[in-house]
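This structure is in structure tokens; I'll ask about it shortly.
Every protein chain except one is present and positioned as in the full complex.
Chains: A, B and C, in written order; residue numbering restarts at 1 for each.
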Amino acid sequence: MSTAAYSSNTIVLLPDQATAKIPKKNYINAEHGLLSWLLTGDHKRIAMLYLISITFFFFIGGAFAGMIRLELLTPQPDLVSSDTYNKFFTMHGIIMVFLFLVPSVPATLGNFLMPIMLGAKDLAFPKINLLSWYLYVVGGVLILAALVLGGVDTGWTFTTPLSTHYLNTHVITAAMAIFVAGFSSIFTGLNFIVTIHRMRAPGMTWFRMPLFVWSHYAASILMVLGTPVLAITLVLVALERAFGIGVFDPTKGGDPLLFQHLFWFYSHPAVYIMILPGMGVISEVISTFSRKRVFGYTAVAFSSVAIALFGFFVWAHHMFIMGVSNYSALVFSLLTMLVAVPSAIKIFNWSFTLQKGSITFETPMLYAFGFMGLFTIGGLTGVFLGSLGMDIHLTETYFIVAHFHFVMVGGMLMAFLSGVHFWWPKMTGRMYPESLSKLAAVTTFIGFNLTFLPQFILGYLGMPRRYHAYPPEFQVLNVLSTAGATVLGIGYMLPLLYLGWSLKYGEIAGNNPWQATGLEWQIQSPPLTENFVEIPIVDYEAYDYEWLAKKQKEQVTTVG
Amino acid sequence: MDNTIASTNALDAQPLMPHETAAHEHEEHGHVFVPQHRHHFETEEQQREAGSFGMWLFLLTEIMFFGGLFFAYLLYRNWYYPAFAVASNQLSVPLGGTNTAILITSGFFMALGVWAAEVRKRKMLVVTLIFTTLFGMAFIGIKYDEYHEKWEKHHIPGAQFDVSDFVNPAANGITDEQPLAPDMAQHTQIFFFLYFAMTGMHALHMIIGLCLLFWLTWRAYKGDFSSGYVAPIENFGLYWHFVDIIWLFLFPLLYLINRHPLH
Amino acid sequence: MHISPVLWQFLIKWLHASALFPPEASTIAPSMDALYFFLLLLTVIGLLLVGGLIFGFSLRYRRSRNPVATQIEGSTLMEATWTIIPLALFLVCFVWGALLYFRIYNPPANSMNIYIVGKQWMWKAEHPGGQHEIDSLHIPIGRPIQLTMISQDVFHSFSIPDFRVKREVIPGRYTTVWFNATDVGTYHLFCTQYCGTQHSGMIGEVTAMTPGDYEKWAQQSTSGMSLAQNGERLYASMGCNACHNGSATARGPNLAGVYGSKLTLTNGSQVLVNEAYLRDAILNPSQHVTAGFAPIMPTYQGQISEDGLIDLVEYIKTLQTNYRVQQTQVTSQSNQAAPITPEMVKP
Partner (left out) sequence: MAHQISHDQAHDPMNVTNPEHAEHHIVTPVQYSMVFGTLLLFTGITVWVAYIDLKVFNPILALAIATFKAVVVVLFFMHVKYQSRLIKLTVACGLFTFTVLTIMTLSDYISRSWGLW
């Protein structure tokens, strides 16, 4: 194992690290001018466009979260009026779910890395890829329009008949925004599936693909099959609102539960659309920083697919107390328990990837650890809610708020940041400041727990969600939560600052700063527009560190 | 099944070939060059299959898109069968039937068009595309006529929807219908809403398709598809046939619920 | 570490006000908490396991201690282990939860029924004795109480955390939930389903009293007319008895003793007549035509409020004998309610 030892000990000695400099020709300086970005077909540039727009909306959504926490600092409704407050949490929900979480990892990291990981020059349909970014932007603009015109206060779930007959805010605008944004994610998913099936380099068999690709594959299937149902549902809501017809209106013979069935048929799989890509990131990071093949590669790969499959069978667990027949509640609860298993499999496989590894603790790894911890809590509290009896008391309280924030923020956002830090050198060619980013990671972790752990207790005490004012005995916990939110906010601001800084002043990264095995690390960073000088022939398994060691030994000897 | 044995030359850019041979073959004749061939595809074959697979995935989303509507229809039809039966009898079978025939014909010409493109007959292709367009437009025309009739009968859901035809058919010159109880009559509105939602969505797809057809016809006329590059025609064909299929289901579900006398 | 005096006061206040868990004030609460603690235990164990693995491996196999990674493919045995064990545990949670769910949503037969009407943004409670309350609910302890709930507009959700019960209040449909309060006291009543502007204002107080106190309260706060009597008035004024007059030649079926019976409809189907059926038969009569009658009854959709419907339903429930029906006709002529008969004012 001397070779392995050599490679893993001597990062700095390696040629491309020692003489690292930003390559003269790369996708960033290939063309110049704003237009060359806005009309680009290059998946890497589109990924960058996405990264910027997503960050923009993330901070808008975050601002709303901040306002919500601020209002909840005191029991009285003193900061803003009830209507304003309702608009706040609605906007927070819509923006964070449809404009941040759904496209977050797939559209940025996925867009950037998928073709490279498969050894392709680009996604299958570059124009459609660009189109989906423009659709995203249109959706975002519509949301902002709804916001400027006076906001929406349906809650992100658009529950009928409230949204169709009892509100006078800009529901239709918001619905159309989500409709458009939905098609953006459909096209992204479609592009990924085709790329994975059709664009793999010679030798890149299904079981040589990085797990990042596998999880994106699963997520894409959900995007393609789930999103259109949401689209048509929102169209129906808009029509019913516009013409006052009653498909969802009980007084006219419609069934309001039909809306919820159709809505959650997408919106539950959507949860997996959001989390699966994050899981992919974690697989890459954990493996890289413990210099070890992911434990039980096939199990992890198939668990992604299993999640995608079961994901379609459990949506009604959002409606246990909403008047679905209790028999079907029984069925859905059982299936919900089944879908929890693949996640458990993943968690344990990641844990055992560490075993006998050679672990270092760079920032992405810290975020990854954060993900595993928080996602474990998020997942297990999901079992609380999946268990029928418990759900009666917990649903529609802060417990459920805490639960999905643990999965979405504690899970997905941690994964997103982990991924951004991990591939930042590849995307920009420069390193981020290590110590500062470690600080950010820790801050985020602490802030997050301080924000959302109290909400579990609040939930069990019975504090309902979406409450503008609350009984005074809940105040202490809310104060804690708000305090945590402040810390969390700082934790999210830091990366924005130092990553921006590193664009110019960060040290040169070189091709493979982490000594990772993925194809993306074998090419220059930032990559060429074509990604590869010539299409690679893949003759090694995924996460094959011996192969890497051998390759580098040769390099060193040739360079001398 | 002639699709199982795949040829092993590099032209169909198989991801999973024995590596070395793959490598060499790539060197030899990796890049056949034709104008419409995008740089990031290894071969045109790969591009073609990618294209059609992409189109199929898109149709997949379309299935689910209409799926929501079809489910709503299924549910309310079972809940309010009498209303649905009577309301559907207000639709004209001759018009609907003609439209079905027209759409099938249009689809037939589309299929011929694909063939014409495959065998590189430029004139033939242009002609078939034009026929496809004409029949498509005829369909839309008849649909408009039907909608217009509904408008005059106040059968369009919303503010000015009027149930008198169903509460008291005889008075409105509808002789062959039993009157509905007022509460049930109200539910005809749900039928008509679903009718307009489903056929409307379908018509929308048709119109989009027609716009594309104009464009394709123009390109076909310029001879873009006479050199063996058939992907756009093929994929549009898939879309057009899918729209046909939707109608094949809409016709019996909406027009033929209960044409035999009620019991 | 140093805690700011402000925060400290908060802590004190909170620890006095309520602890980490809400009080157990109903017979369901203890079993709910039992399941909760079980799940909590599960979570803690899982967390410790994962955390332990991460930290343990991180320490043992950190770069400085273990410079060379040993590649491991994986192990089917271990995969099986952490597939089967979690699955088994989750299934336990499923069964346990299901049992609890069925218990909470199946009211015992002997329970006392109170109607709840939710509307933007208030709760109306209607006791059989004709006591009406707004945003508050008085109940006796020590006996099962069933709530029959319906919404006039949008989805609401009726939640009493200290009783561990909650149920969606749906427009156009009765839903039920039940509880058996154990301790005297006042408890929070929340609307937990977002229902528009004043959602957070749609709260109230549940006052659990000893049966004796409840009797007293019922006496004081009765409106003098029981639900059934209101229903009788409505029944007369809407002219229901024009058809449902119990005579042999009546155009509508006789309603005496119809409640709780099994009806055969024109389409041949058998239905059990309960509150929900009666309500729906008034609003959508043509879907509930009793065999042997013509579908001539007009719909009362939008003409009777949910309260009115409740009154009617309660009245029809009291129509045990044909005599009562005849009496109603008299009432409708000499437009005054029948004298309160003891069996009607049920506390």
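What we mean here is this: a contact is a pair of C-beta atoms (placed from the backbone, for glycine too) under 8 Å apart; a residue touches a chain by one contact, two chains touch by 3 or more.
Remember, predicted model here, so these are calculated numbers, not experimental data.
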item	value
Contact residue for the chain not shown (choose from A:K44, A:R69 or A:R198)	A:R198
Residue of A:L149, A:A242 or A:V331 in touch with the missing chain, whole complex considered	A:V331
Option touching the unshown chain, where B:W115, B:Y147 or B:F161 are the choices	B:W115
Residues in chain B touching the chain absent from view	2-7, 12, 14, 16-18, 45, 48-49, 52-53, 56-57, 59-60, 63-64, 67-68, 70-71, 74-75, 93, 97, 100-101, 104-105, 107-108, 110-112, 114-115, 118-119, 237-238, 241-242, 244-245, 248-249, 251-253, 256-261, 263
On chain A, residues whose C-beta touches the chain left out of the figure	197-198, 205-207, 217-218, 221, 225, 229, 257, 261, 265, 301-302, 305, 308-309, 312-313, 315-316, 324-328, 331-332
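The criterion applied here is as follows: only the chains that are shown with their structure count from here on.
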item	value
Chain-level touch network, classified as line, ring, star, complete or other	complete
Identity of the chain that, by mean CA position, is farthest from chain C	B
Chain closest to the middle, measuring from C-alpha centroids that were averaged per chain	A
Mean-CA-position distance for chain B and chain A (Å)	35
Euclidean distance of C-alpha centroids - chain B vs chain C, Å	47
Shared interface positions of chain A, touching two or more other chains	253
Residues within chain B bordering two or more other chains	186
Chain A contact footprint on chain C (complex, rising order)	7, 10-11, 13-14, 17-18, 20-22, 32, 35-36, 39, 42-43, 46-47, 50-51, 53-54, 57-58, 61-63, 66-75, 78-79, 82-83, 86-87, 90-91, 93-94, 96-105, 120, 153-155, 157, 159, 161-162, 164-168, 170-173, 175, 188, 190-201, 203, 284, 301-302
Chain A partner contacts - residues on chain B that touch it in the complex	14-17, 19-20, 22-23, 26, 30, 38-42, 46, 49-50, 53-54, 57-58, 60-62, 64-69, 71-72, 75-76, 79-80, 157-159, 186-187, 189-190, 193-194, 197, 201
For the chain C and chain B complex, residues of the former touching the latter	283-287, 295, 297-299, 301
